[in-house]
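Here the complex is missing one protein chain, while the rest keep their positions.
Then we have subunit A:
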Amino acid sequence: MSLLKALTLLQPKQIVWHGGSTRDMATLKDISRRLKSVKSIQKITKSMKMVSAAKYAKAERELRAARSYGLGAKSFYDNIELDKTADTTTNKHVLIAATSDRGLCGAANSSIVKNIRTQLNDTKTNLEATKIIALGDKSRAMLSRTHANNLLLSVNEIGKRSVVFGDASAIAQTVLSTGFEFDTAEIVYNKFKSAIAYTTSRQLVLSGDTINRSKNIGVYDSLDSEVLRSFQEYNLASVLYYTMKENAASEQSSRMTAMDNATKNAGELINKLTTYYNRTRQSVITTELIEIISGAAALEQKA
């Protein structure tokens, strides 16, 4: 049975306790079957927790190294102050959802999709000029149900291996060659705070034209368009790399917590089921004894 379906069993249900007189709603065989399946689920979630703990340790280590790099790349956009008076209705905007292919990671992927959905459902948003790039199958699946027209591009094979700069630069290349000339883009990702906390954040990215139009660009000495283009492309790849690294660490920590909770729930359920099983077994034995004894007593009386 699918793991997801089986996990619904892990919500500790109220076990209805009948008196010994009524026939039990579940026979011994049913209970023992259920008990066996919950036990194997507990083993699976426990091992998934350990695997994601190891992946989390690696992701956090790599993030620490990538943070300075990423913050350096980010600071370029901070220094280029976007012209606030620019007409935002004609602004072509792209939302890049940084999620992963795999689920069972708590709210990590769904919080990003929720964040994007609230913006898309907001009446002030110009849906024609807003496109989505889905990194990871999870966001693609969730967004293609409701906003398939806005989905520009999707990327998968994310989440299995850790992100390298080559991946980010390949993605950046694809983003820039979709044919949709965007003015601004925002990467929606989960910023890693600690092993139990992350925040869904957005990182603004500007297109080459927007940078050229901004007022601060004149500060930079003798900048020619070729250099600016190369610079902006490289910066996009760097920022993508950084946000994907943050997201990976958040995802693994979230999965670790989710699997830990699932294991605990499974343990509770196992305890409850075992108690129920034993009581059922005892009541079956008692019933059999009563039948035998009353049968023997009836015979004795006759004699």
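Simple rule for what comes next: a residue touches a chain if its C-beta (ideal position, glycine included) is under 8 Å from a C-beta of that chain, and two chains touch if they have at least 3 such contacts; residues count from 1.
We adopt the following convention: contacts and distances are computed from a predicted model.
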{"item": "Protein that the absent chain corresponds to, by UniProt name, given \"N-acetyltransferase\", \"lipoyl(octanoyl) transferase\", \"F-ATPase delta subunit\" or \"AP complex subunit beta\"", "value": "\"F-ATPase delta subunit\""}
{"item": "Touch with the omitted chain, as defined above, among A:27, A:40, A:79 or A:149", "value": "A:79"}
{"item": "Residue among A:42, A:190 or A:238 that touches the chain left out of view", "value": "A:238"}
{"item": "Subunit A, residues in touch with the chain not shown (by the definition above)", "value": "62, 65-69, 71-73, 75-76, 79, 164-165, 168, 219-224, 226-228, 230-231, 234-235, 238, 241"}
